[in-house]
Each structure stands twice: as structure tokens, then as C-alpha cells.
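Below is the structure I would like to discuss, written out as C-alpha cells.
Note that one protein chain of the assembly has been removed; the remaining protein chains are unaltered in position.
Think of it as A and B in the order they're written, each chain with its own count starting at 1.
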Amino acid sequence: MSAMEIPYTVHERPDTGLTSGKIGIWLFLASEVMLFGALFATYILLRVGAVTWPHGREYLNIRLATINTIVLITSSVTMVMAWASLKRDQFGRYRLYMGLTVLCGLGFLFIKYLEYSHKFETGLYPKTNTFLAIYFTMTALHGLHVLGGMVVNSYFWGPGAKLWQTDKEHFTNRVENAGLFWHFVDLVWIFLFPVLYLL
Amino acid sequence: MGSTDMTNGRTVHAAEHGHDAHHEELGFWRTYVFSTDHKTIGIQYAITGMVFLLFGFCLMMLMRWQLAFPGRAIPLIGRLLGDARAPGGTMLPTFYNELGAMHGTIMVFMGIVPLAVGGFGNFVLPLQIGAPDMSFPRINMASYWFFFLGGVTMFSSFFVTGGAAQSGWTSYTPLADIATTGQTIWILGMVLLITSSLLGAINFITTTIQLRAKGLTFFRFPFFVWSQFVTAFLLLLAFPPLEAAAVLQLMDRVAGTSFFLPSGLVVSGQALQVSGGGNPLLWQHLFWFLAHPEVYVLILPAMGIVAEIIANNTRKPLWGYRSMVYSLIFLGFMSFIVWAHHMFMTGMGTRMASFFQTTTMIISIPSVVILTSLIISLWGGSIRFNTAMLFALAFLPMFGIGGLTGLPLGLNVTDIPLHDTYYVIGHFHYVVAPGTIFALFAGVYYWYPKATGRAMSETLGKWHFWPSLVCMNGVFLPMLFLGLAGVSRRLADGGATYQFAQGALHYNKASSFAAWGLAVAQIPFIVNFFWSLKHGAKTEPNHWHATTLEWAAAPSPPGHGNFKEPPVVTRGPYEYSVPGAATDFTPQNATGSAA
Partner (left out) sequence: MGGHDEIDIQKHVRIYITVFVSLMVLTLVTVAVSTLHLPVHQALMVALLIATIKGSLVACYFMHLISEKKLIYWVMALTVAFFVVLLLVPVFTVHDRIHN
């Protein structure tokens, strides 16, 4: 119930060397690997079974997606720099980097919005063919993860940053765990981008 | 506070043992409804799960009427079902299909897993590892409420136009893609239920690794802890593909996509206006990738419960503990690479069919190791035949039958005549019903004193056990013969219209009468469960004289934080009848050498 101190939330357990939050987030990421794995398996099975399969460039804007890839990779390095700033006790730097991370995320979603709206304007929907079906589904699910990550990151940039005043170690660990999720989102895109757009 | 009640918030039981003097009094809602205490959450899961088990059982009893007396109006309640389901009280085939699909879904996802994992896992695991609670108490609470919401969603699907899901618990496409609205609600319910399981799995694994007591190394874990630990990994890694598949099926149903719809599909004489290009087998792969590990999710906690009860009631250590643990781990791993033995009849080539046949045969080995070890553990024991032990003992041959009947299904040649027949239903019900459910009953009788401080009545327990054992076999043994005779599953009339089945139809009647008898046999249990809350004999904290921490180191019921101070473990989990010891059990946290 309330006020019960659960051990190893903030400090590592000596024999495992890990905090519970770190284990928890990695386990969650393991489940996410399997979630996106199912979608990649879907892509493979549908493509192998298709009579014809379009090249990404026939439907998709490679230039925009390349920019998005660069945006997301940038956000990944700003995220890890945000955490590194906390480790060096530089809270101002942290806010700068975390703010940049959130902005990059916004940029990514904006570009996605551009892509999607152009498709809809030209009458291309998930139901049009299986290529578009898997394209929309995978990028939308990924996009939802970007959004979720942004909400978490915004929280840690804004109201959640209060924890830095009372427990620096706890706050740093929480930012690290949020970072792990964010890097994972980048990692998924690293595979999504070539598979959907370049093949 | 500090109390754990059995009725999900309606009555308060004073149980102020082990009370943390410094925590503030939370209101009614935070104590009994939105609790973050693993014991309360465990009880919520258990009660809700048992209610759904009863409901799923009732659905099946309706089906059994139709199977025994196809086309006859259901007595008493037939008229109450309404014309959309049963005009004049006679069940429509579509309603039969709803009952079938929802019986399976409810029993597996809303009954057994919540009780076995959410209920027993949540309540017992932290206690057995000497922890004050789970690593993430609020996530624990969230996982229960996701389950509850998922259950309510599923239940509500009966009341929409077209009724509940009716494409089997397996929701095969393309049928499920074009089915009525209830299927969409099924999908939404599944997403909620899967989320609940994922949150729970993360909690169980982290807690087991991080919050175990000092001295509690992995090979000192009670077998129950190991079984929950491996189960959590199965849930964590196998459920997400089904979640993805559910999203894809939802897209097909709602957004017009063709993930699972092949080109040229014709429905009711009209070509379906979709893009086509999809693959119905894709659904089967993604579904069974989860659903095979899921059956191990159904059995592993049961094995864990049986192991605890056998060790305790033989007053002997488990025989072959280490092999049992290695078998558990191996079983968990193998369970991810056998799934297409559910798909032998889908036109796979011989190479992949042989691969899956081989892995399936291999996976039977660890199960046999575990079962054999449990049986050998009885040898030379001072057996106490209390109700918990009776159910645990019955589990052994029942699971044996279930496992053995699985072998011809796992060999692809013998699967050809048996696939999708009643033989399959008989096989898996033997494992799950007189298998897992008996183990769960055993667990209720065993841990009830820990949760309530009172024992259930042994007399009522025996009245529950013996008729249940007889009736379980009465329901499912005929199904094996019915299947061998070639009668398919999922027939709304039980095969009555087939010439070849005429000689086997009497098996349907036998199963039905046994099922109704099984229902009556549960009455002593329900009465016992509630009566004992107020009138059961009060027990000492370690009622069973057990070695494991939940009995040896915590009060009955445990208070907030479970232990007065964190236990320190000094030995293995089953030090019963240690030569030279003063008593026939030495608790895991006993200090000093054997006195």
C-alpha cells in the first residue's frame, strides 16, 4: 500500500548489480521486440506470398523518411546526452538535451503527418493493397510508440524533473530507463526504414 | 488495515497480525478495491477468475444439453435466452458457436490464467521469496484492472447484435474477419487481457530476481516459485505476437485491410470487395505462436502447486528437484518452437512438418521428468490424505492421461484422422480440467488458511473431491472414443446428422450427464469456501507445518509488509524429516544446525 519502501527501486541490489526499474524496462523492451517481430513476420509472409510487390519508392517518399531517420538518430544522441548531463550534475544541460529530444520527436511525428496526409489525399489507404496495409500499420504502431515516448520524456523534462531536487540518483535512473525506451523506438525505425522504403 | 478479505471488499476481517505500525489508514477504496498490496490483488484475481470459471462452466453446460439432445428446447432457461439465441428455447447453431468460442476464451484467459498466475502467483510468490510485496505494486494493481476491464469487455460481447464471438477461441481467419460485431469486441477484450498479462509478467520476473530474501539463491527456490518464474517469461515473450495479430485482425474488420483475406474470396455468393493478397495462415502462425506457450502457462503453475503440496504432505523432500527445475527451463524454451503442430493439416511440406513433429516429441520429455519426479516423491513418504493432497495426487494420473493422449496428435501421421475431432478436445481437457483445475482446487484448500487464518472443512472437501474425480473422467473419457470414431469438434449437433457417427452418439449423452454431475459436485466447494470464512477452524500460522517461507515466517493472514523483519534463508525449500532434527520439518529460515 502507500509508503512501503520497496527495496532496490533506487539503489542497485548488490548481487545482481541492477535496479528493479532497469530490469523492468528491459523486460518490457523484450516484449516489444516480439510485438514488432510479429509485424515483420507479417511483412515477410505477405511479400513472399504476393504475386507482385511494389518497391517502396513507388508509394513512399524516401527523402522525407531519410530526414526522419536523421531526426530520430539525432534525438537518440540528445537523449543519451541528457542522461550523461545528469550523471555530471549538469541539470541545465539536461533540460537542453531533453528538450531537443522532445522537439525531434515532434519533428518526426510532423513529417509522418505530412506523409500520411499526402497518401490520403491521393486516395491511398491501408485497404488499398497489402503493401500499404503493412506500411500504415507498422509505421502507425511505431508512431504511437514515438508519441508515448514523447509524453514520458516531456514529463521528465517538465513536472517530473522535480525529483532531481529530492533524489538525484532516482531521477537519473528514471531518465536512463526512459532513454532505453526511446533508443528502442529509434532501433525499430532503423529496421523499418530500409525494409519499407528501400526494398 | 492489514486485513485481506475474501469477498472483494464487502466484508472486513480483522487480522492485524504483522501490522506495520507506521503506515496510515487508507480508506475503504484504497484498501479493498484499488489496493497495491499483492495479497489483496491476488485475492481479487482469484475471486474474479473463479467467477469467470463458473460462468464458462455454465456456458458449457448449455452446450452439453444441445449435444445430448440436439434440437430439443432447453428446459427452464431456454425461453429466457430470447429468440435471437434460442427461439422457442431451442439453441440456434450460431448461439452454439458463441458458447463454444466464449467457453474456450473465458476458461483460458479469464479463468485459469488469472487464478493460477494472477491469483496464486500474486499471493504466494512474494511470501515464498520473503519479500514485502512485488517490485512494482502500482503496476500490479493496474494489471488486475486491465484484466477486469478485459473480462467485462468480453462478457459484454454477448449482448451486441449478432452475439458474441463465434469463430472458436482460435478466431481463425478468414471466418473471424467477416464475423459479426462480437468478434471486434473479442479483439478489444483480448488486447486488454494481454496487457494485463504483460504487466504481470514484468512484475513477477523482476520481483523474483530482486526481492528474494537474503540467502535465497535460485536453487533454494520452492518449485512453485520456479514455475511462476518460467511462466512469466512465456507470457512476456509469447503474448505480443498475438497482440499484433489482434491489431491486424481489427484492421481487417474495421479498416478494410486484407492481412488475412486471400484474393478472390467469395462470401455468400458475392466476391468480397477487398484488396485481397492476404494469408489466412498468417493468423494461425501468429495465434499459435502464443497459444502453444499459453498451454504451458496453463500447466506450469499447476505443477508448481502440486509439487508444494506433495512435498509437504509426504513429509519428504521432492525427489529430483534439480532435474525438475532444469526440465522447467527446457520446457519453457522448447514451448516456443513447437507451435505448428497445431497446423499439421494446413498443407505444410514434410520438411517443416518433421521439424515440428520432432520438437513436439522432444518437449514431452521434460514433462515426463517432472511428472515422474512427483510420483517418485511419494515413495517412502508419510502421506497425509487431506483434501489438498487428494487433488494433488489425482492431478498425477489425470495429467498423465492428458499428456499421453497428446502423443498421437504430435505425430503428424496419426494427427491426420484425429485433428479437429473430439479426441483433441478430450486430450486438452484432461490436461486442463482434471489436470490444472484440480491443481488449482488443491491450491485453494492448501493456501486458504494462509489467506484467512481458517481451514476449510475436510468433510466438504472430500464431498467435493470424489464426485469431481469421477465426473471429470465421465465427461472427457467418452470424448476420446468419440474422436477416435471420427466425430468432428465444433458441430452444433454433436455429429447427429452424420451416418458414420450414429454408433458413437451415445458418448455425447454420457459426457453431458457427467458434466451436470460435475456441476453438482462443485456445490460443496462453493459452500465450503464461504462458510469457512466465518466458521472454519482457526489455524496456527504454520497450519501445514511447512518449510517454505509463506508458512514458516509469515502470520496467517500476513499483514502489510508480510514479515516483521526480512527473513534470512539458510537452507533449501524441502527439508522435511531431516535425520536428527527435532521436528519432521525444518523451515527455510531456521537458524543453527539441525538440533
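We take it that a residue touches a chain if its C-beta (ideal position, glycine included) is under 8 Å from a C-beta of that chain, and two chains touch if they have at least 3 such contacts.
For clarity, every value in this text was computed on a predicted model and none was experimentally measured.
Asker: Can you work out which residue in B:G88, B:G349, B:P579 or B:G592 touches the chain that's missing from view?
Answerer: B:G349
Asker: Considering the whole complex, not just the chains shown, which residues of chain B touch the missing one?
Answerer: Against the left-out chain, chain B lists 209, 237, 241, 281-282, 285, 289, 336-337, 340, 343, 346-352.
Asker: Touching the hidden chain in the full complex, which residues of chain A are there? Just list them.
Answerer: So the residues of chain A touching the unseen chain are 12, 16-19, 22-23, 26-27, 29-30, 33-34, 37-38, 40-41, 44-45, 48-49, 62, 66, 69-70, 73-74, 76-77, 79-81, 84, 87-88, 169, 172-173, 179-180, 183-184, 186-187, 190-191, 193-195, 197-199.
Please note the rule applied: only the chains that are shown with their structure count from here on.
Asker: Centroid from C-alpha atoms only, then distance chain A to chain B, rounded to Å. What do you get?
Answerer: Inter-chain centre distance comes to 34 Å.
Asker: Okay, in this complex, where on chain B does chain A touch?
Answerer: Touching chain A from chain B are residues 1, 20, 22-24, 26, 30-31, 35-37, 132-137, 198, 201-203, 205-207, 209-211, 236-241, 243-245, 247-248, 251, 255-259, 274-275, 277-279, 281-282, 285-286, 289, 560-561.
Asker: Enumerate the contact residues on chain A facing chain B in the complex.
Answerer: Touching chain B from chain A are residues 1-4, 6-9, 13, 16, 18, 20, 23-24, 27-28, 30-32, 34-39, 41-42, 45-46, 49-51, 125-130, 133-134, 137, 141.
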